[in-house]
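Structure first, commentary second.
A single protein chain has been removed from this complex, and every other one stays in its place.
As written, the chains take the letters A, B and C, and residue 1 is the first residue of each chain.
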Amino acid sequence: MLIVMRPEATSTEVDGVLEIIKKLGFRGHVMPGATRTAIGITGNKGSIDPAYFENLPGVADTIRVTKPYKLISNDLKPEKSSIKIGNSVIGDGSLSIIAGPCAVESPEQVFAAAEAVSGAGAKFFRGGAFKPRTSPYAFQGMGEEGLKILAEVRERYGLNIVTEAMDEHGIDLVEKYGDCIQIGARNMQNFALLKYAGKTRKPILLKRGLSATLDELLLAAEYIMAEGNYNVILCERGIRTFADHARNTMDLSIVPAVRRLSHLPIIIDPSHGTGHNYMVEPLALAGVAVGADGLIVEVHPQPENAKCDGAQAITPTQFKQLYTKVMALHQTLTPASQPAQVSPH
Amino acid sequence: MLIVMRPEATSTEVDGVLEIIKKLGFRGHVMPGATRTAIGITGNKGSIDPAYFENLPGVADTIRVTKPYKLISNDLKPEKSSIKIGNSVIGDGSLSIIAGPCAVESPEQVFAAAEAVSGAGAKFFRGGAFKPRTSPYAFQGMGEEGLKILAEVRERYGLNIVTEAMDEHGIDLVEKYGDCIQIGARNMQNFALLKYAGKTRKPILLKRGLSATLDELLLAAEYIMAEGNYNVILCERGIRTFADHARNTMDLSIVPAVRRLSHLPIIIDPSHGTGHNYMVEPLALAGVAVGADGLIVEVHPQPENAKCDGAQAITPTQFKQLYTKVMALHQTLTPASQPAQVSPH
Amino acid sequence: MLIVMRPEATSTEVDGVLEIIKKLGFRGHVMPGATRTAIGITGNKGSIDPAYFENLPGVADTIRVTKPYKLISNDLKPEKSSIKIGNSVIGDGSLSIIAGPCAVESPEQVFAAAEAVSGAGAKFFRGGAFKPRTSPYAFQGMGEEGLKILAEVRERYGLNIVTEAMDEHGIDLVEKYGDCIQIGARNMQNFALLKYAGKTRKPILLKRGLSATLDELLLAAEYIMAEGNYNVILCERGIRTFADHARNTMDLSIVPAVRRLSHLPIIIDPSHGTGHNYMVEPLALAGVAVGADGLIVEVHPQPENAKCDGAQAITPTQFKQLYTKVMALHQTLTPASQPAQVSPH
Partner (left out) sequence: MLIVMRPEATSTEVDGVLEIIKKLGFRGHVMPGATRTAIGITGNKGSIDPAYFENLPGVADTIRVTKPYKLISNDLKPEKSSIKIGNSVIGDGSLSIIAGPCAVESPEQVFAAAEAVSGAGAKFFRGGAFKPRTSPYAFQGMGEEGLKILAEVRERYGLNIVTEAMDEHGIDLVEKYGDCIQIGARNMQNFALLKYAGKTRKPILLKRGLSATLDELLLAAEYIMAEGNYNVILCERGIRTFADHARNTMDLSIVPAVRRLSHLPIIIDPSHGTGHNYMVEPLALAGVAVGADGLIVEVHPQPENAKCDGAQAITPTQFKQLYTKVMALHQTLTPASQPAQVSPH
């Protein structure tokens, strides 16, 4: 932490700050400047609450320096993590595509979607049995019945199942039927749920909250990892801004920012990130180009009849085209020596 | 819903849209304009998914008209709701002050705060036994032990206890020990928690999420009410914006906006709303002036030693002054005929 | 500036940073921490470009400490500035009300508005002769003809004229006909205009840009003052956020934040800040309660016929009521010893 004194601060006030630093067991470093004095603090293990200093006489500002995360950090683990989901992997340099409908609505709808997803060459299937809906009067999902349909998809198509849980009971059920537990954007700081997810053995797909900073996203992952589950995949799905041409604003620079700080893989959701069918392909391509480890995309056999978020779902035909394009793009961008380039798709 | 056609849309395309409206059981109203045709839809009870139309040929845009809320609406219940909490009320025209520390840390700290809160004249006490912290390594609260201390505060000082719950078990405990269950900003769209809270009989203080729109806040309340618990108090606690001089940006215009749509009471949290000790009083005064039903304020006997959010806590002395000022202000603003004006404080 | 090194940074990398600091003529202070080293820089007069350091080997982050403003600062001038506009003053502890129509449309409309504004007791009149409109096809203002009508208002009603200029020619004209030159939100960082405004002798009302931080607002004022015009009044008029219940989000905590840093007066614009007639009075009251030096409010004799922004204009009757209320509120909040309390209104 750095404490910046007011220009008119007296030496008694500087001493007062130093005394409190000492009392807390840390070390203060006085740096007299041209117009004002700053005091650096060292000796602390974690971050220090600015409250100790902010209202002391003579203090103008406090600035945090130490970042509070540990397990997510590539200071701790420099090599990138690759996370096993069912019989496949995310984060090993290949491009992982998760696709399927927003919500599980019926066996027919799900199997038609799975046919398309598997046929194009993708390895992961998505579909919600528990749906977080803004209105209590909107369709809330099929629950365990839906999870059974998803388990059937794994049997029939060999796809690995990624599906959302919204509470502890849901996590238990997804752990039973699925391969990867999704924590949705609205629950990114539901700390009770994060801790519970940290106790399961299934990998977690953690979606960024609508107004979460990079630090908050990484600390939400840290919550899960601190409980012993190190298999966390981050997901950028658009943030809330003033811009109104899309449902959310996709913040793609978070991909290189995560790479600089963390070993965790990160994927992109261009469906929720844009909210419009016609934007999904261009933003999927952008997500691959920026260096994401994969995509999660909504595909529905009949988007116009979808029970939720139909406006952003793409058709099986559109998905086949998108899949071909993103794979070609990924190959162009991947240096020849990496095995990911000779992907069979 | 209103569907706006592209200028070059053919009459066949217009007919295609009308057919789908008819198939859904609704009625379409064609409005030919100077440059483009619009089609209004009536006959629907709830809101219609734009997905049915957005990707049809000739369609330029879809615009929602019907609002999806019912129970929160003053269309349903024109008179304002007043909510009983313990032996007092929020929403009856008086100004309700909830105060106390961010977190319950020890009996001594809590009783010192309660002494100050009660001494100034406030009726409600706050203090967290379960703390939602961004970092898993930060103090997480005292749990049930903390709730017992709060229950003791009610006994000793006659204060009504408002305290946060973060999961179902926490709601059960707060229902046992407290008088009002707080749902925090990060859980505003934790729909599983909202439903569970809707099944309790204790009133709910629902804090606005950091990036929640007015509609989303009202629909979160609707989730609780749809389960049978009509005792919901809304709370504005600052939203997340680009502005960096305060921890959050207080959005006070939500108070008149809520009044226009809903019968629910709404209070203001200037402590989380600003994050700085020196801003709490001015924003508290602003909250009263804009017409809020009350305030929730962090008071700590020794802010510099607080285990969480000390920078925004005010001292007992500052609270006493704040309480006097907001009460005087409220009296100035309240027309003489209302009983609130002759409040004993 | 503070430079934070990566945990794995070598001592050679630390020395590399120190060398560059030395080469720039500053002094480096090494602070070895538990996990990483930080380096403080002193000896600089202004702020240092982080570019010198950000991409050096071993550097994790750079943090600015020194604030780049001078003339606006209460470090320089501790006592608050009061700015003379025509025959009255803003910033002397009294509450200054500027009111009038969005645009000057005709002598009749302007005189009717001035009658209402003056009749209620206000001292300042607003009205735009040059209108910044989002669309080139919207009414752009009456130009010099409009300014002549405003000058007539001063003659007839003794009101001091505050009106916007959008370019250099406009500044020349407003200097000729008006008493205070308004720089609008969209021009807050039109640096050429700010410099030109700094060369006039008329006071400047500087509106905060839609996405301006506190620092940017203060530095825009600094641009004007650096040219020799110290008579700057700041104005909070709402910022752009995701919230959609109002046209903008009023950020009232900027008032105490400005007070902490600057001697400049600051007023509030609840008309543009909210965009809705029914919100103007509550937010005006909030602005006074938070401690603003005044208000600027849109009043139109017939809002439903206004050529611009009619939805947010209030009627003469509404203005009279607002004026009475804000004056009563200001009196309640002002300590008895201050002369402002015995204002004749």
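Throughout what follows, a contact is a pair of C-beta atoms (placed from the backbone, for glycine too) under 8 Å apart; a residue touches a chain by one contact, two chains touch by 3 or more.
All of these numbers come straight from a predicted model, not from anything done at the bench.
> Which listed residue, A:Lys22, A:Lys199 or A:Arg260, touches the chain dropped from view?
Checking each option in A:Lys22, A:Lys199 or A:Arg260, the one touching the absent chain turns out to be A:Arg260.
> Given the contact definition stated above, which residue among B:Gly43, B:Gly119 or B:Gly228 touches the chain not shown here?
B:Gly43
> Could you tell me which of A:Ser211, A:Asn229 or A:Gln318 touches the chain that is not displayed?
Spelled out, the listed residue whose C-beta touches the missing chain is A:Ser211.
> May I ask which residue of C:Glu105, C:Glu222, C:Asp251 or C:Asp269 touches the chain that does not appear here?
C:Glu222
> Which subunit B residues touch the hidden chain?
2, 4, 6-8, 29, 31-36, 38, 40, 42-45, 63, 65-66, 75, 240-242
> What does the interface between subunit A and the hidden chain look like in terms of residue numbers?
Counting over the whole complex, subunit A touches the hidden chain at residues 211, 213-214, 239, 241-246, 249-257, 260, 273-274, 278-279, 282-283, 285-291, 325, 328-329, 332-333.
> Which positions on subunit C touch the chain that was left off?
Within subunit C, the residues that touch the unshown chain are 20, 46-47, 49-52, 54-56, 68-70, 132-138, 166-168, 170, 186-187, 189-193, 195, 209-211, 215-216, 219, 222-223, 226, 240, 276-278, 303-306, 308-311, 313.
Here, only the chains that are shown with their structure count from here on.
> Quick check on subunit A against subunit C: do more than half of the interface residue numbers occur in both copies, making it same, or fewer, making it different?
Shared-number fraction above one half, so same.
> Of all the other chains, whose mean CA position lies farthest from subunit A?
C
> Please find which chain has its CA centre nearest to the centre of all protein CA atoms in view.
B
> In angstrom, rounded to a whole number, how far apart do the mean CA points of subunit B and subunit C lie?
The mean C-alpha positions of subunit B and subunit C differ by 30 Å.
> Round to the nearest whole Å and give the separation of the Cα centres of subunit A and subunit C.
Taking the average C-alpha coordinate of subunit A and of subunit C, the gap between them is 38 Å.
> Listing for subunit B: what residues touch at least two other chains?
Counting only residues that touch two or more other chains, subunit B contributes 211, 278.
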